[in-house]
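All protein chains but one are shown at their positions in the complex.
== chain A ==
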Amino acid sequence: MSTYTIPVGPLHVALEEPMYFQVQVEGETIVGLEITAGHVHRGLEYLAMKRNIYQNLTLLERLCSLCSNNHPFTYCMALEKIAGIKIPERAEYLRVIADEIKRIASNLFNIAMLAHIIGFDSLFMHVMEVREIVQDTKETIYGNRMDLAANCIGGVKYDLSDEKIKYLIKQLDKLKKPLEEIIDIYMNNKFVRARTEGVGILPKDEALRYGVVGPVARGSGVNNDVRVKSPYAAYDRLKVNVPLETGCDVRARAIVRLREIQEAINIIQQCLKDLPDGPTCIDYLPEIPAGEAVAKSEAPRGELIYYLRTNGSDIPERIKWRVPTYMNWEALKVMMPGNKVADIPLIINSIDPCISCTER
């Protein structure tokens, strides 16, 4: 049987964002893959070097929709490292809360997309309905359903009143039961298992070789969670259980994401329990001296690294970030071969690609 090429993308029904995959196929079996990127390049890296450090907060939040909180978060951490700012303790906790809420929403979205791709639209709708609880929470606390605008240099822009804390606890409790149901479906439903088990295998040694990050790595049994390996913000004071799976397949990655949602709820509850009093932000406008810094955080998709160099002016001299998808999409070349054409979108979705972040 001869091979032929199937184009998947740049615009394809199962891809949320433009990305071009040339898939070599033999009959219905995949034998090779070539990735071409560059369809949503918006010149954001250059743009960020034309704006001052305060404007960049707003700009970087618009880099990506689903991990939008992590970008300004990590950027602020890099800036604070250069300026040597110690942010108030309450702000650290509030940053963690904002981050974990975004993680819940992001992971639920990816899980819902998985259901859509395997043709289970009722489950897709159900998961999206559950996600609506998180969206409502975001809207109530931050005034926005997508971009939280929670971070600023030296702290956070929002505060949690007692009333809001009560509301947040209520919403998290509301989330728990449907979440357990969803986990049960993804783990035990025979049809979902049949479609996801043994698909897109990334063995542990290959995962280490490609340096994959986030749930993709944890689905292959590699624990490189930044929250545990090099804690930032308030994570050194919180107990974070990192869910690990050894299935190495699409199912394992989905379960890692689902378990992470449970863990995120846990973390937020811990935060709310020992939320210290005090200011939420430093009360002066900091001077940013010349210097350079690297900051990293755990985005919903994996490790996010920011490199920032300043020269004493208020415009950054160089700003660069390495997003999780950049590390993960190369591993698609290991996951794809040997699977069926029907699994292409499923495997692509399993690394939760965020093309807007990656191509800026």
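Definition applied: a residue touches a chain if its C-beta (ideal position, glycine included) is under 8 Å from a C-beta of that chain, and two chains touch if they have at least 3 such contacts; residues count from 1.
The working rule: contacts and distances are computed from a predicted model.
According to UniProt, the chain absent from the figure is "NADH-quinone oxidoreductase subunit H", selected among "NADH-quinone oxidoreductase subunit H", "Response regulator", "Sugar ABC transporter permease" or "CDP-4-dehydro-6-deoxyglucose reductase". Between the chain not shown and the residues A:120, A:210 or A:232, the one that touches is A:120. Against the chain not shown here, chain A presents residues 4-7, 12-14, 28, 115-123, 125-126, 129, 191-192, 194-195, 340-345.
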